[in-house]
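A single protein chain has been omitted; all remaining protein chains appear in their positions.
All chains are identified by letter, namely A, B and C, in their written order; residue positions are counted from 1 within each chain.
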Amino acid sequence: MTLQHYLVISAILFTLGIFAVLTRRNAISILMGIELILNSCNLNFAAFSRFMTPPEDISGQIIAIFGIVLAAAEAAVFLAIILAIYREFGSIRPDEVDTLKG
Amino acid sequence: MLLSLMIFIPLLGMVAVLLLPRESEELIKRVALLFTLIPLALAVYLFISYDRSNGGTQYAVNASWIPAFNIQYHIGIDGLSVTLLLLTALLGPICVIASWRNIEKGIKAYMALFLLLETGMIGFFAALDLFLFYVFFELTLLPMYFLIGVWGGPRREYAAIKFFLYTLFGSVLMLVAMIAVYLNSGDPGARTFDIPTLITLAATAGHALNDLNFQIWVFLGFFIGFAVKVPIFPFHTWLPDAHVEAPTAISVILAGILLKMGTYGLVRINMAMFPQGLDHFTNGVGFWGNSLALLGFINIVYGSFCALAQTDFKKLVAYSSIGHMGFVILGLAARNDSGITGAILQMFNHGVISAMLFLLVGVLYDRAHHREINGFGGLGTRMPIYTGITTLAFMASLGLPGLSGFVGEALSLLGAYDKFKMLTILSTIGIVVGAAYFLWTLQRVFLGTLNPKYEALPEINGREILTLVPLGILTIVLGVWPNFAIDMFRESVTNLIDVIQAI
Amino acid sequence: MQPLSNIKSLLYFSPEILLVIFAVAVVLLDLVVKDRESVAVAYLSLVGCLCTFAAVLFTHFSFGAEGPVSLFLGMVRLDVFSSFFKVLLLLATAATILFSLRSEELDARLKGEYYALLLAITLGMFLMASSTNLLMIFISLETVSLTSYILAGFLTHSPRSSEAAFKYITYGAVASGTMLFGLSLLFGMTGTGDLAQIGGRLTELLASGEVAPLAVLIAITFVLAGVGYKIASVPFHMWSPDVYEGAPIPITAFLSVASKSAGFALFIRFFYAGFGNTELMQAVDWPFMLAIVSALTMTVGNLAALPQQNVKRLLAYSSIAHGGYLLMGGVLLTSQGVGAILFYLVVYLFMNLGAFYVVVLIANEVGSEMVDGYRGLSSRAPLVAWAMVIFLVSLAGIPPFAGFFGKWLLFTAVLEQGYYWLALVGLLNSVVSLYYYARIVKAMFFEDAGEETESVPFSTGTFALLSVFVIPTIFIGFLNIFYTFSNISVSVMPIQ
Partner (left out) sequence: MIVPLISIILLCPLAAFAIFGLLGLANRRFPRQDYLSTVAMLAALVCSFLLLREVVPNPEAHTVNWISLGGVTFSMGFYLDSVTVIMLIVVTLVSSLVHIFSMGYMHGDPRYPRFFAYLSLFSFSMLFLVVSDNLLGIYIGWELVGLCSYLLIGFWFEKDSAANACKKAFLTTRVGDVGMFIGMMMLFTKFQTLSLYGEGGIFALAANLNTGDMVWLSIAGILIFCGAIGKSAQMPLHTWLPDAMEGPTPVSALIHAATMVAAGVYLTARMFPILTETSSLVIAYVGGITALVAATIAIVRFDIKRVLAYSTISQLGYMMLAIGAGSYVAGLFHLTTHAFFKALLFLGSGSVIHAFHAMHAHGHDDEHAHAHEHGDHDAHGHEHGEDSDSGHILGSEIPADQDMRNMGGLRHKMPITFVTMLIATLSISGVPFIFSGFWSKDAILGGVLGRAMEWNSVHHYILFIMALSAAGITAFYMFRLIFMTFFGEPRNQEMHDMAHESPKSMTVPLLILAVLSLPVVNILWFNEAYVKPPPQPHLHAPQHAYISPDSNNTVGKGYTVSLFGVSEAVAAEEEGGHGTDGTHADDGHHGHHGPAHTIAMVLSICVAGLGIFLSWLFYHRRTLSAESVATTFRPIHNLFWCKYYFDEFYDGVLVALTVWKARLFARFDGSVVDGIVNGVGVVTRDILAAFTGAFDNRIVDGLVNSVAQVTWAVGGRIRRIQTGAIQTYLFVVLAGIVLLILIFRAL
């Protein structure tokens, strides 16, 4: 397993995330896409910290952990807002939530 | 000190007016009048005490304002500015009196804005620091915008925003040029906005400001800024609308002072600071060498013909101003003794005469509530005094010798012929056409059989005569004895010419 | 400069700590106070701001003044630059709290959380202004984002508010994710999270050819996505009109001023500390990229503002445009440029908050956010109308108001670097902007109110608060002190 493998995987994850975010017609799936993006980043950090920095320097891993934490927080907020959206619009299809425009 | 007083007393007046209760209108008017009379007194004092024998800056005040950028509060007057200051200060009270009755709503805000406007104008003519100069230049925009937009005629919103946008467009280009001059005025820290200093720097060979190419571009930047104000041909379309919509007093200020700000800027900045740029546009060689004179010519002929075609009294006067400012441009382009003197005289005289004309139009409009020239007729029998004064103003405006209008025009043309023979000869068409539209108007409004609609039109009243008499006197005095004004700025013009010919 | 250890750092860190304490205190107080209408929490949070302000001054003059101090093993940094922004942000927060007090759209039951969140977001912005490490940058960014998502959606039973929050978080999450990816690339290339070192490393790597310029370019662009979304620059601006329109007005005001300022603080630190050296720029000409972005931003903002009828939305676009003006200063790697940005931020704070305050007032009294709602205001509430005129004209950048001086600094800086085209674009934009500002003025002064003509009463408190914004908007430009101050704060800012 070289660095390349990790990078390739994270790149794939990132792309998948972007793809989901752009194409899914359901807020939850968009959330999942976002999580994918964040995870690809975390993977990057972990991998880089493993391969690029001296073993005693674990800042990369730490960043990854913070990333996970923040991802969780973000997910919580996102879900709360999705609930509010559902209450107001009776739907969580992002393309139906477009009263603000122009 | 005196100057600073003159600049800020109207501002003080604005504060005073704002503090007064909205209801006590008479009081507000009186206070406003008082605070315009004081600058007039000061201006007269300056005019008298100004040392004519030396054309340099006098009554200068130079205090540091924003050291971080070496911006100074530097004011002072030379012969040119003192003349225009007198004009400004004179028109101030006249306009207040002229607005005495015919401003119905919001007299408080009106007077406050008017006083602010006056501060801007006086400051502009006194400023000797480029940055200060620009700030005062822009300071006049806002009050003007409101004065036209709130108290104007039916299409006032349109006229106001048009005026605002046109002028702002010009002044942003001016801003670029100004910053460019500042940045090239020296190494960081040694830079300056001080106009006299910049003039000397621009004259010293090898200095960045002395470079021909640079001067040409900066000249253009400033020129467009001022050209919109003057207004010079392609930028003139705001003027008729603004005039037609603005209330009488504001038209007076617009034609009397704001137009002069443009030409004053041309003299003070473009000609004095960028003699090489000036030379490039006025050396009479090739297209660019004639371009400035060409613009003057276009203004004259084009403005006159447009005026000839108007049927709205006020619009006619507005277009006539465009024509008359053309003589100023032509005279400046000649950049010789008689040319520049004529141009400056023409500035002053046009200020006085067009003020008269707009006041007169206002008098008629207040009575008849329309300005359609063909809608009148035969008023000469009904209101002889008004007719007499109007005839005087018209004759002065069409350049009848013995009245001030003639001297300026004649000198500008005499000067211009020296350099631009063909253009000047063609420009004389403007003289004939000018006579044509004024006489035609005179005939359509005053001569012929009296239009029965106006059997009972009241004669011009004392207040209105009061506003007109000082201007009329000036018109005659300057026509009979031009040196009265020329003495003020002869030396300054000589200095200017030295600067121009130094290149 | 040796980074201080965590324990030593705490003292230097007192402002942030105070903010945390007061945030918690506010929540607790809210639990105690039963009375719905009580404004105790608001005042408590105001007190919090005051104390923090004192702490900022204290830390600044006792430690920060004699030179930058690096805290928490180089995570954050205390210098004049950060102090400057802290003061700025506190002003914005305090103003927002006062707005919220007067605003009638907020739900009384939730005000505890509301003010707590305001303090929290302020904390995040403090960190944004002072963080010097990728990790810290990311965390602070996320703190600010998460709280602002919630605040944007704070209006219960308001579809617009919820939609705003939804769009905001979706957009924000993607943007910050992208940024994080960029950060990870930077980390991977340089092997360090410390901004100061990243720049140097990148240069070496580029020189030695170990790293392809494209990689660096991609990384920078991804980072730009995150920063650009905070400062709402094209093409990352699209969330802002919707969010500004949907969010509660005080929050809109706060976002348009505070989070933009914080974003610029981060932007300046990142790009100057990180990528600010010449070799790097020879490899990757990001200033030019920024120049184009800024030109686009101001143009798009101004043009899109032209047809707007909703004043909030109009101001949203105008603040996008102002982001563009500010970016002009960022294009140049000169202290004049940055100084201009800082000065303009100060001016912008006053005039923009002032404008939004008027919007709040009108929304309360007239109940309309539309331009037509402002008809005849000159006769109904002359003072407010004139104040609005001053703010708008200052935003348009017309003398003698502060906005002009700010613009003038920016343009001077730009022209000094020879970006004539950029300056011209900016100036023409300011002409365009005048038109839509003038539309509001027109509505207020040149059109009559129709049936409602009775004058709108305002409390003296309102006028007092209004004057707090009006007076600086008029006078800042005339005072030398502000120029010098912005210059100082730049001079000690780490530019390598």
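The rule we apply is simple: a contact is a pair of C-beta atoms (placed from the backbone, for glycine too) under 8 Å apart; a residue touches a chain by one contact, two chains touch by 3 or more.
Since the structure is predicted, the reported quantities are computational estimates derived from the model, not experimental observations.
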item: Shown chains that the omitted chain touches within the full complex; value: A, B, C
item: Residue among B:137, B:297, B:313 or B:417 that touches the chain left out of view; value: B:417
item: Residue among B:66, B:96, B:148 or B:395 that touches the chain left out of view; value: B:395
item: Per the touch definition above, residue among B:108, B:162, B:243 or B:268 touching the missing chain; value: B:162
item: Contact residue for the chain not shown (choose from C:58, C:435, C:463 or C:478); value: C:435
item: Contact with the hidden chain (one of C:81, C:171 or C:483); value: C:171
item: Missing-partner contacts on chain C, residue numbers; value: 166-167, 170-171, 174-175, 178, 214, 217-218, 221-222, 224-225, 229, 234-236, 238-239, 241-242, 284-286, 288-289, 292-293, 300, 303-307, 432, 435
item: Missing-chain contacts mapped onto chain B; value: 157-158, 161-162, 165-166, 169, 233-234, 237, 302, 305-306, 308-310, 336-338, 341, 378, 380-381, 384-385, 388, 395, 400-402, 406-407, 410-411, 413-414, 417-418, 424-425, 428-429, 431-433, 435-436, 439-440, 442-443, 446-450, 459, 465, 469, 481-483, 486, 490-491, 493-494, 497
item: Residues belonging to chain A that touch the chain removed from view; value: 18, 21-23, 30, 94-95, 97-102
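Definition applied: only the chains that are shown with their structure count from here on.
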item: Two chains sharing the most C-beta contacts; value: A-C
item: Whole-Å separation of chain centres (CA-atom averages), chain B against chain C; value: 44
item: Inter-chain centre distance, chain A versus chain C - centres from mean C-alpha coordinates, in Å; value: 26
item: Per-residue overlap in chain C, given as positions that touch at least 2 other chains; value: none
item: Chain C contact footprint on chain B (complex, rising order); value: 65-69, 109, 134-135, 138-139, 141-142, 145-146, 149-150, 156-157, 160-161, 164-165, 168-169, 172-173, 175-176, 179-180, 182-183
item: Residue ranges of chain A touching chain C (in the complex, touch as defined); value: 10, 14, 17-18, 21, 27, 30, 34, 37-38, 40-41, 44-45, 47-49, 52-53, 57, 59-60, 62-63, 66-67, 70, 73-74, 77-78, 80-82, 84-85, 87-89, 94, 97-102
item: Touching residues on chain C, where the partner in the complex is chain B; value: 378, 382, 393, 398-400, 404, 408, 411-412, 415-416, 420, 423-424, 427-428, 430-431, 434-435, 438, 442, 445-447, 478, 480, 483-484, 487
